[in-house]
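One protein chain is absent from this view; the other protein chains keep their places.
Chain IDs A, B and C follow the sequence of writing; residue 1 opens each chain.
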C-alpha cells in the first residue's frame, strides 16, 4: 500500500483509497502492454514541452534519458509493478519522478490522462496493424503458391455441403485469396482511420498551453490531426474498425477451418495435414485431429464477441471520457493476439496440406457432379427448355441411385429409357469432369484457362498490395 | 398449395413438399423488398442472353415488357403473393412464365439462384447506401448550421458525467460533426466494397455459356467484377461492412441520445425539445419525455445485434452457398430501416433543440469547472509544479464545498488562507469561464477563435463529401 | 392523421405530433400480436374496478361486451389499424371508447401504460411457453421412439469430427434426449420466473386506488404477486430467461443440424431424409439439400442475437421505464416464432431420418475405431501400462495406414512385428465393434444393456415432465 500523497489525484481526498477501489480500478494487469507506446508518446510530448519552453534543455534531456532507461528496465524484466499504481502510465510517471525528481513531474503539463491514453492506443493499433498486414501478405503468398501447383487437379465444389459441380483446386484456394485480400483492404482502411494525432486535446477541451500539435504529429509520424478535442478523447471508432477487420478475417478463417476439418475426416479424406500440425488423443491412439483448424474456428467466436464487447461498452456513453472505457483495451489486445496467431495457423495449414485427387474424383462421381452439365447440354445442343432438361436429368440421377451406379457407369439402355439424347456419343463428353470445369469459361470461372488468368490477376493484385504495405511501413 | 410440377426443382422429387418445409423455407415474407433489384438484375441478364443469342429479339422484348408490367403490379399492390412460391425470385419468375410462357422459362439460363440473389442484395445495398449517404449529409448540414449560431454560448464539458471544463456549445455540437463524418466515410467504404458484379458466377463455378460479364457490369453500372465465382456467391463481406457502418453510426447516436435525455431532465434542464419531438404520459400530465432519443438509444442495441447475427450466421459455413444464408436479409433490411429513421430523428432533434445558458453556467460554477485553469495559472504564472498546484486547488474546492460557495463566491480571506497566490487580482481572471475556454487555443480546442476555424474546416470537409456523394449518385 | 385531442397524452401539448415522432414511435406494426393478452388483462382490471366501485355493474358489462367484440373484430380481420394510434393498447382503448363512450375512458383508471404492457407481455410469455413445452414434449417422444428401434445399430462416435469409438445409434439419439430435456427444464424455470401479477404497480410507485391485487392475480391465474412496484415495471428478467432458454435449445438444434448436414453428405451417407424434408437445386438436378437443418442452424445465430439485443437494450437503463423498452417485444416475438418452427423441424427430421449401417461400419473400420479398445486390452489383460499400450497401438495404426488396411484386415505377421500380444486369438475380440460398444458397460455408456436401461430412464423422466407440463396447463 502506498501513502495517499503518492496518488496523482490525492489532493482533495481525505481518506485512503479503499481496497475495492484499488482492485476494481487497476488496469496494470493488462495495459502494461502499452509501455512502448506510452514512452514514445511521452518523448514526443516532452519535445513539444521543450519547444514551447515549459521544459529547459537540461530537463528535457533528463527526461529523455530516464524514459529510455525505463523502457530497458521493462524489457529486461527488472521493472517492478505495483497494483496501487493502477496503470502503466502511472507506473512510468512514478518511476520517472523517482529517477529525476521535479522535471519528471513537469512532464504531465499540457497533457491529460485522457489524451495520453487515447494516443497510446492509437500508436499501439498502428504498430500492430503493420504486423498484421505483413502476416496477411505472407498468407496471400502461400495461397498463390499453392494454387499455382493445383490448377489441374479437380475437386468437388459444394453447395449445402452437397456435391454440386467439379471445380479446380486452384479455384477453391483462390476463393480465399480474394476473401483474405478484402481483409487486407479492411485493415488498410482501419489503419487510415486510426492514423491520427490526438495529443493536445487535454482532458476534453484542449490545453492551456501553446502546444504545437503539428510538431508532435510529425514527431510521431501520424497522418492526420484530430479536428475536435472532445471527439478526440471520446471516440473509439478506430478500435471498432480494427476489431471489425479482425472479425471479418476470422469469419473467413472459420469457413476454411470448417472445410479443413470436414475434408480431413476419414469419410472425406480429401486433404491431410502433417503430424506437426495435428494432435493425437490421450486415449485413442488412431486419432489425428485437426486441432489448429478447430481452435481457429473457435477463435472466431472470441473475436466476434470482442467486437460486440466494444460496441456494447460504448453504447449510450455520454461524452467525453467515462471510466467504462478503461476496459476497451481488453478486447482490443485479445483480438490482435488472436488474429496474429490465426493467420500463422491458416498459413501453415495451407502451406502443408496435401490433396488426395482419387478421393475427390470419387465424391464427384458419387455426387453426380456433372448432372447440371448434362442438363445444359440438352438445353444448348438439343434445344430443350432448361426446366424440362432439369427434369430429365433428375430422373436419370434417380435411376442411378436406385441401381447404385454413377453417371459414367449407368448403362446405355437405362439412359435411353429416360431420354434418347442420353444415348448419343455426346453423353460421355457432357458428363466429363474435366470438360465440365473447362466449360465454365466465363471470367472468374473454373476452367483451366480462367485459372491461369486468375493467378495472374492475383499476382498482380498482390504486387499492388505490397506497395501499399511498404508505404505504411516506411512512414 | 401448388402441384409439385410447379416447383422449380421438382424434377427428382417423388412426394410433395411437406408443410414444415414450406413454412420454414419461405422467405417471401421478407425478401419481397428486393423486387426492384431482382427485376433490374433480370433485365440486365436478359440483355446478355440476347447478346449471346440464347434469347431472340422477340423473346427478349416479351421478357422486358412483362418484367416492367410485373414491377408495376407489385408497386400498385396488385401482385399476389403465395407462401408456396417461397421467395420473391420464384414469384417473379412464375408470374413471368404465366404471362409469356416458354421465353419466361429461358430467362433462368446461364444463371443460378445463387448468383441471382447475391446480385440482387448488392443492388439493394447500393440503392440504400445512396439514401443513407444523403440523409447523413443533411444531418451534417444541420449540425454545422446549429454550431454556427452557438460559438459564443458556454456549457459544461463532462468527464465521468462530472463537470470538467467550460466548452463552447459549438464545440460540443461539432464533436458529433466529425464523428458522423467518419460514419459517412465508413458508408463510402462499405459502398465501394459492395459495388461489384457477381452475376455470371452460376451456382458457384461459373456458367456453361459465353456470358459477357463486362457487358452486364456496364448495364448495371457496377464498378468491379468479381474475380472468383466461388467467392462471389459465398461472400457476405459487403453485408457485414454495411451492418458495421450502421453500428458505428448508431453508437454515435446512442451517445448523443443519452446526452439529450440527461440534458432534458428537470435537474439539468440544459436543453429543451419542442412538443412535436417529445411525448407525454398517459397517466402523468406533467411529463415531457424525450422518446425519440430513448428509442434511438434502444435501436443501437438492435443494430449491434443485427451485426452479431450476421457474423454468427457466417461463422464456420463451408463454401459456397448454404441455406443458412437465406436469413442474411433479415438483419440487413432491419438495420437499413433503423439507421434511416434514426438519422432523421437525430437531425430533427438537433435542429429543434434549444439551449438554456443560465442553467449551464450554473452547473459550471457548482462544478468548479475552472479549477484546472486555476491550477494552470499557478503553474504558468507562479512557477509552481503542476502536482503541487493541483493540491492547492483541491484544498480550495474542499473549502468551497464546505461553505456551499462557488469559486467566484468564496471570500478573499478564505482563498488567502490556502495560498497567497489566490489573493491577487489575477484570481478572477483565472477562474473566468469565458477566458478558460479561450485559453484552450490549441488546434481543435474550445477557444472562440478555434471554433470559427473548426466551422470553416467542417464546411470545407462537407463540400468535399458532397462531391463524393454526387460521384456515387451519378454513376 | 388524427386531431391532437385524440392523443391520450395530448393535454399539455401545443403542436401536433410530428411525422418523425409518429413513425419512429409506432409499435402497432409488431405489438398487435398482444391483442389477446391485452384484452384478457383489461377484463381482469375491469373486474377489479367493479369490485372497488370505480365502475358500476352496467359500465362493467358494457366494457366486457365491447372488449369481446373487439377481440372478434381483430380475429376476423375487420379491425382497422392506424399508425397514429401507435400501439395495440391505444387501438383497443380507442375502439372501446368509440363503441361505448365514457365508461371506456374509465377503464384506464388505476392503471398506467407501464404496468398494463408489463402484464400483457407476461401473459404472452405464459401462453407461448405452454405451446413450446408441448412441442418439446412431442420432440422428446419422437427421440425415444427412434432410439428404441436403434439400440442394436452401431455408428461411429466422433471427437474432433474424427472417428473415435463405436457407439449405439440409440446412444447418439438419446444424447439429444437429455439435452432437450434440459431445455424443457429451462423453459419450466423461465415459466416460473414469469408467472407474476404486476398490474397495480401503476406508472412505477403503485396506484392511488384500493386495487385488490390478490383478486386480479386469481382472475389471471398467476402464481405470484410482484413485491415492489418499481421493479415490477422496470424488470425484463422474465424476457431474458425465455430468450436464454430459446438460445440453449437452438444451440442443441444447431449441433444436431450440423450433424444431419454432415451425415447427409455424399461422402458420409450415414442418414437420408425423405424428399418432403429436403429441397433440390434450381440448377443442379442431382441435389438433395438438407435445407431444414441448414435453416435451423442459421436460426441459432438469430436467437443468440435476439438475446444479445435484449441484454444490450437493458444495459445501463435507469429505473423505472424508458422508451427503449418498447422494442423488447421485437426480439421476444421473433425468438418465440423461431423456436416453435425449429422444434417442429427437428422433430420431423428425427422422425423421418433413415440410417445406413453399412456406411457407418465402413467409417468405423477406416477410422480404426477400436484402437482404444485394443490398447485397453493390453492394459487390462496383458498388464501393460496405459501409455505404453497407447504407443503400440499407435504403431499398428500407422502400419495399417501405410498398407491401406483396416484393423480386421492387417496380417497376423504385421501385427506380430509390433507386439506379440497382437498375435493372440484375443486380438479379433479386442477390435470387434459390437464388443467394443458392450464393454462400455458403465452407467450412461454405450453397451446394449445400458441402452435399454437408458431408454427406461428416459421414459420415466418423460412421464415426470408430462406431469409438470400438465400442471402448468391446468392452472
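Here, contacts are C-beta pairs under 8 Å (C-beta built on N, C-alpha and C of every residue); 3 or more make two chains touch, one makes a residue touch a chain.
Note that this is a predicted model, so its numbers are computed, not measured.
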{"item": "Where the missing chain makes contact, among the chains that are shown", "value": "A, B, C"}
{"item": "Option from C:23, C:82, C:223 or C:315 whose C-beta touches the chain left out", "value": "C:315"}
{"item": "Which of C:195, C:291 or C:376 contacts the chain that the document leaves out", "value": "C:376"}
{"item": "Among C:329, C:421 or C:439, residue touching the chain not depicted", "value": "C:439"}
{"item": "Residue touching the undisplayed chain, where the options are A:185, A:212 or A:327", "value": "A:327"}
{"item": "Chain not shown: contacting residue from C:304, C:343, C:364 or C:431", "value": "C:304"}
{"item": "Positions on chain A contacted by the hidden chain, ascending", "value": "8-18, 20-21, 23-25, 108, 112-113, 202-203, 274-289, 291-292, 294-302, 304-306, 308-310, 312-313, 315, 322-327, 330-331, 341-342, 344-345, 348"}
{"item": "Touching residues (missing chain, whole complex) on chain B", "value": "159-165, 261-262, 264-268, 280-281, 283-291, 294, 308, 312, 315-316, 363, 366-369, 371-372, 375, 390-391, 393-394, 397"}
{"item": "Absent chain, residues of chain C that touch it", "value": "8-13, 102, 105-106, 108-109, 114, 157-161, 164-167, 171-172, 174-179, 182, 185-186, 189, 193, 200-211, 213-214, 225-232, 234-235, 237, 240, 244, 247-248, 251, 254-255, 257-259, 262, 297, 300-301, 304, 307-308, 311-312, 314-323, 372-373, 376, 379-380, 385-387, 390-395, 397-398, 437, 439-447, 450, 454, 457-458"}
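We take it that only the chains that are shown with their structure count from here on.
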{"item": "Copy pair chain B, chain C: interface residue numbering same or different (half cut)", "value": "same"}
{"item": "Rigid-body rotation angle, chain C and chain A, from Cα fit (steps of 5°)", "value": "180"}
{"item": "Chain centre separation (chain A, chain B; CA means) in Å", "value": "24"}
{"item": "Chain centre separation (chain B, chain C; CA means) in Å", "value": "32"}
{"item": "Sites on chain C at which at least two other chains make contact", "value": "280-281, 283-289, 291, 294, 308, 312, 315"}
